[in-house]
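All protein chains but one are shown in place.
Chain naming follows the written order as A and B, and within any one chain the residues start at number 1.
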Amino acid sequence: MSEVALLQLLGMSVVGLGICILLFIKSKFLRVLGFVIIVLGSFSLTALSVPQMASLPPAIESFDIASLKSPDDLASLGQKIFFSKGQCALCHSIGPSHSARCPDLAGIGAKLAPEFIYESLTNPQAYVYLDYRHDQLPEEYPAQMPYINKNPIALSKPEIYSVIAFLQKMSGEPITIKVEDVLNQEPDTKELKVAGHARANDAGNIILAQSSDMVVE
Amino acid sequence: MKSPLISAAILLGGVFAFLKFILPLFTAPLPASLIYLYLAIVLSGIMIFGTMSAGGLEAFMGPIYRFISGEIDGPTKMARILVLIVFPLLVGWQTYTKLAPSELPPAENRTIHPAPPGEFVGLANPYPTNESTIQEGKGIYAANCSPCHGPNFDGKGSAALGFNPPPANFADPGTIAQLQESYLFWRIKKGGVGLPIEGMPWKSAMPRWEHELTDEKIWKVIIGEYDGAGQSPRTWEEED
Partner (left out) sequence: MKHYSPLQMIRNSTFPISGVSLLKWGGMLVLLLFPILAWAQDAATQAMSVEYRDIPGIGSRNIIWIVAQQHLLLAGFVLGVPIFAWICEIVGWKTNEPRYDKLAKEFTKLLTSAYATTALFGGILLFLLIGLYPKLMAYLTDIFFPSFIAYCILFILETATLYMYWYGWDAMQGRKKALHIFLGLLLNLFALGIMIVPNAWATFQASPVVIADGTAIERAWSAMQNPTWWPVNIHRLIANVVLGGFICGAYAGVRYLLAVTKEEKEHYDWMGYVGNFIGVFGMLPLPFAGYWLMREIYQYNQQMGITLMGGFLAWLFILQAMLIGVLFLGANYYFWLGIAHRIPGSEGQYKKPIMAMLIVLLACLAVWMTPHSLVASLAEAQKMGGTHHPLLGVFGVMSAKMTVSNLMVLVTFMSFIMYWRAGKVETAGWAKAAKGLMGVLLVIASVAVIGLGIWGYFVPAIIRINYFSVAQVLIVLFIMITFTPLTALLMKSAKTTTEMVWGQMPVRAGYSLVLNAVMVILLMSLMGYARSSSRVHWHIYGVMRDTSEYAYSPALGYAAAFMSLNTFVFCLLAAFIFWVATLGDKAKSQPPKDEPVKVPPMGSSTPAMAGGAPTSEETRK
């Protein structure tokens, strides 16, 4: 017997019980309870009458850097990082958006050199003006942008490079990041270990799901 | 005196006849699930109106009670016995037809536009809409898409008849006009097999175009598609 049929049987029994209570029992309180279970049983039966479908989680992807062949591969890896582990899309949009809290990144790969994008990601404070609006020494405005190469997001250099490749592609630009640049990066073992904490300790693998990422300060 | 019970029965029968027989004269027949839904709504209305006042309740439920409890004499007494025999048989027959194996596939509930995966949400077309991209896009469309989706973007290509469900009709305001460009990019790039389970990937014949077309071509074909179908993509911006 399938699970649906079992639940349907259960629902019908509950409704039947409720009807029996209403037919044969005088106690007012029990009658109200009987009425309630008829309502609840009918609701469940209605929900069971439409075709049932559970939503399964997608498989957790693991990406081997060695399999990268072309700049386009880099960009598609960068696309995944941009929208998941990198958390870029929590603030930035590509193209106009009402919900974006930070600058629109459409065309950014054409406007900015990859070196500058890299610096913006790893040292967001670099070009933020100081606050002179008081008598004391000037202070920094804290940048809204977090340090992408540090916790909690902590992308490794190859990962950041692939995100830049993705941004260039999304601007309709040729990708200037070279696969060799990424492959030849000595992955900072410490950072990669944090990124792939529980699942994979073998350096060279980038875990795309955040399952194992923990904030460690 | 007109019994409310009879008018209720007439109303229910009339609604059923209208939905089942008269409406299909003008448009496609309704699926049974929808007819049941509307009948249930009408029935609940009858119950509510019939039981509003004490007199109404009596007029409405009284004959039913008396019929079932057998207080009425004469030929209706026979009818009561008949109903008491036939009703359980009906329930049994219904249960049997539900459970009996049949060669028909079960009724389905396919989500036509399921949620895209995270990495395809919020992409913007990197190519501008202008005469050259439109022409380029239409060219790619004619070469790759038109056999199914039709040269007129109406889903009536020469190969369309072979598919169930049929290829999407882009001229219909319920299809691409409801979607953002990034959604089309995902559908074209990943094809039918890229659908999540609620979209029933096994039902779609859409090829996975990432093996044939570059991203640039996919973006341009989207531009051509919208222009050709006379639709514009859904956006969150009011300028468009």
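Odds and ends about this structure:
In the analysis below, a contact is a pair of C-beta atoms (placed from the backbone, for glycine too) under 8 Å apart; a residue touches a chain by one contact, two chains touch by 3 or more.
The structure presented is a predicted model; accordingly, all values stated were derived computationally and were not measured.
Although one chain is not displayed, its contacts with chain B can still be listed: residues 23, 26-34, 37-38, 41-42, 44-45, 48-49, 51-55, 57, 104-118, 121-122, 164-166, 173-174, 178, 180, 196, 198, 232, 234-238, 240.
Residues 3-4, 7, 10-11, 28-29, 31-33, 35-37, 39-41, 43-44, 46-48, 50-58, 60, 83-84, 87, 89-91, 97-99, 101, 139, 142-147, 150, 152-153, 197-198, 209-217 of chain A touch the missing chain (whole complex, contact as defined above).
As a working rule, only the chains that are shown with their structure count from here on.
Interface residues of chain B facing chain A in the complex, by the touch rule stated above, are 106-109, 117-127, 196-198, 214-216, 235-237. In the complex of the two chains, the chain A residues touching chain B come out as 50-51, 53-56, 58, 72, 79-80, 82-84, 89, 93-99, 106-107, 169-172.
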